[in-house]
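Here the complex is missing one protein chain, while the rest keep their positions.
Here the chain labels run A, B, C, D and E in written order, and each chain numbers its own residues starting at 1.
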Amino acid sequence: MKIKRGLFLGRFQPYHNGHHAGIRQIFESKEIDELIIAIGSAQESHTLKDPFTAGERIMMITKALEDLKPPIMTYVLPIEDIERNSLYVAHIRSLTPAFEIVYSNNSLVQQLFEERGLIVRPLPFVERAQWDGTKIRKLMVQYDARWHHFVPEAVAKVVNEIHGLERLRRIAQNDK
Amino acid sequence: MKIKRGLFLGRFQPYHNGHHAGIRQIFESKEIDELIIAIGSAQESHTLKDPFTAGERIMMITKALEDLKPPIMTYVLPIEDIERNSLYVAHIRSLTPAFEIVYSNNSLVQQLFEERGLIVRPLPFVERAQWDGTKIRKLMVQYDARWHHFVPEAVAKVVNEIHGLERLRRIAQNDK
Amino acid sequence: MKIKRGLFLGRFQPYHNGHHAGIRQIFESKEIDELIIAIGSAQESHTLKDPFTAGERIMMITKALEDLKPPIMTYVLPIEDIERNSLYVAHIRSLTPAFEIVYSNNSLVQQLFEERGLIVRPLPFVERAQWDGTKIRKLMVQYDARWHHFVPEAVAKVVNEIHGLERLRRIAQNDK
Amino acid sequence: MKIKRGLFLGRFQPYHNGHHAGIRQIFESKEIDELIIAIGSAQESHTLKDPFTAGERIMMITKALEDLKPPIMTYVLPIEDIERNSLYVAHIRSLTPAFEIVYSNNSLVQQLFEERGLIVRPLPFVERAQWDGTKIRKLMVQYDARWHHFVPEAVAKVVNEIHGLERLRRIAQNDK
Amino acid sequence: MKIKRGLFLGRFQPYHNGHHAGIRQIFESKEIDELIIAIGSAQESHTLKDPFTAGERIMMITKALEDLKPPIMTYVLPIEDIERNSLYVAHIRSLTPAFEIVYSNNSLVQQLFEERGLIVRPLPFVERAQWDGTKIRKLMVQYDARWHHFVPEAVAKVVNEIHGLERLRRIAQNDK
Partner (left out) sequence: MKIKRGLFLGRFQPYHNGHHAGIRQIFESKEIDELIIAIGSAQESHTLKDPFTAGERIMMITKALEDLKPPIMTYVLPIEDIERNSLYVAHIRSLTPAFEIVYSNNSLVQQLFEERGLIVRPLPFVERAQWDGTKIRKLMVQYDARWHHFVPEAVAKVVNEIHGLERLRRIAQNDK
């Protein structure tokens, strides 16, 4: 009996409640036997758009997943960008266990995987307000404590351990 | 209280009983709170020395670890080579959670991490006969079933799922 | 007697009537013995600005050229970008037969080749309305059939064979 | 009616009678509608193993093909190596028109393409003595005129135009 | 007695009176035994923002420094960008003599070096009007001779030797 795997792609800057709810719904759907969570733009860090390193994002996700008690085997993997769209699918495939289903709402991602014959599912519905990394990073820069409301508690702990708010605020100074 | 993490580096072509015993001993030593298993040369595959893709090796390790019931949080991460030795430590640090201890018997790895101020521990003692990836790959090429004796059962399953022996044998033809 | 070669540089997204008329004029000028058509940004694809792969653009040009019945030997070659302007000329030279004349209206290209001692010719005059890849791609995204008027028939066939309009439309969704 | 394309892969250092005979047989087989000749290791030059630039090899092949009067559309394309075997097939596909059949006797190439579902054909039989680039380069280094016997006349002309023998001999000095 | 080195980072497009005054003040402060002047974005050239090659900028700085009669050993070194912020500090360290102090007013640079434990000093005060490369390049494009007022005489000489104004003006045409 062949194992059926799904791929969930994101930048996770940071991992937030929207991602968390999406993954919970995938688990509940029981559609797949194993889930791969791929951290895109792994090489980026220390910018307003991508403040956290791949290592830091891996910590956020791995720790937050513990609360969900994943019912299936779950892999959390960093994926560096590749400059050529035409190699993107092969690049991801070479760095992850084989998969058949891709969960994504990004139409370029959808196009690239479908051209290579994979199944693409739109992400399970999650309230949009929960799904806005840009807003969360903005709150962080302003030291506005409400950013805590939008991320799992385990993520907040990691952000504090690595002095994430101080880093973000300093980076933000350059853009003024 | 600060979390204490260790890094275990290998190419894992394939993950074998020697790695497995080493990791078990690290768990038993209770020296660290979290373990990072870093898969080196992640970009390599389809050669006699490096037959398996990063994705395949991640599967081997993640599934084999289940038997050990890891008592601490354990990360399994692919690391592509970087051509410059002088960037190696920074490269790994940027892709993994922060760590303080490196487990390795490789003297170049030891030198690089010590020059940057990290603690290096030789790998816990494991009988050398168990620790020879070259020999295992040779058995595989010859379709000699004894390769099963040197890897965890979960690894053997993955090798079969991906038709690993057939791949190795074919690659080997080129070198004659 | 030394062979005199010319270089015609473009991104060809897609190859259109403007390029076609320019190349016909170069053939008619009888200035050169052989023509190299270099497809720039060969690594790009699946974006609004660069929707087609190098392979697809090679097909467009090779097939469209058949109608012109090239009177001289003509090479159609993909050239990946190189990030360093100071290496651009050497990069192209190493991937193509030796040439002496460069046909281009781009002033950076002109500057780079002249600094290295080559002859640069502005492109033969072609009515500007025929020379606007951006407009053609816009029509394609809107499924406006008038895009056919701006490209050779052979190009339209290739675009259809590869489902080019569907790809472009989907990519365009991401930018809304 | 879908176009059926074949891919012929080689390093062509230089293009010789063995390649030439192989391509003639492919033409005669009438199996395909279009042929892609892909020049591998396009980035290499000025070494004993790879003395000629991609541009020079493109000239050799394009000019030698004229004698064969190709009965089908034939593309001659440079392909730079990619360091990751797992991306090799996608890399070639993105730089060439879509193809279904690969002509190759190299078992790694066969393995990589078959893993991605393509058809691989061993190269049509050609007498082995005709098929030895290493031997030809050795004759060139020694200024032994018999190298002419192993390449099409058009290739010999190109080698002379670019002072190929002098280059090879000089590079060879370094290895003593 | 350990040698104390400082690092002064800039793009130097071109090297101007602001840089010059800053370096003079560092010399006068007698805080360090040796100074490293690192030319960032060394790979860039022939753009409006980065018109001069690394080689040209090295000439500007080396010649202008002669007027200051550096009282301590001074290194002038090109540093290519590295795409990953998380590797930036290690990258610079591997290409320069070991240093402890970084002179910079850029908050990202400050953040990156402080995260790795180095001392960062804001640049010695220099009147801001003297410190504006963008303005100087604008004057150059317009052939406005007042650009001479903002750079050391040795720099003006280099710009003339390499026909810098003509290059800038031509590049500027492309952006209209």
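Note that in this section a contact is a pair of C-beta atoms (placed from the backbone, for glycine too) under 8 Å apart; a residue touches a chain by one contact, two chains touch by 3 or more.
None of the values given here were measured: they were computed from a predicted structure.
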item	value
Chains still shown that are in contact with the chain withheld from the display	B, C, D, E
Residue of E:A54, E:L123 or E:V159 touching the missing chain in the full complex	E:A54
Residue of B:A38, B:L112, B:M140 or B:I171 in touch with the missing chain, whole complex considered	B:L112
Omitted-chain contact residue, chosen from E:Q25, E:T47 or E:T96	E:T96
Residues from chain B at the interface with the omitted partner, ascending	83-86, 106-108, 110-112, 115
On chain C, residues whose C-beta touches the chain left out of the figure	84, 86-87, 89-91, 93-94
Positions on chain E contacted by the hidden chain, ascending	3, 42, 45, 53-56, 58-59, 62-63, 73, 75-78, 80, 93-98, 161-162
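By definition in this document, only the chains that are shown with their structure count from here on.
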item	value
Reference interface B-E: repeating pair among C-E, A-D or A-B with over half of contacts shared	A-D
Chain located farthest away, centre of chain D as origin (C-alpha)	E
Where chain A and chain C are represented by their mean Cα positions, the distance between them in whole Å	38
Approximate Å spacing (C-alpha centroids) for the pair chain A, chain D	44
Overlap residues in chain C, where contacts from two or more other chains coincide	45, 53
Arrangement of touching chains [line / ring / star / complete / other]	other
Touch relationships between chains, expressed as pairs	A-B, A-C, A-D, A-E, B-D, B-E, C-D, C-E
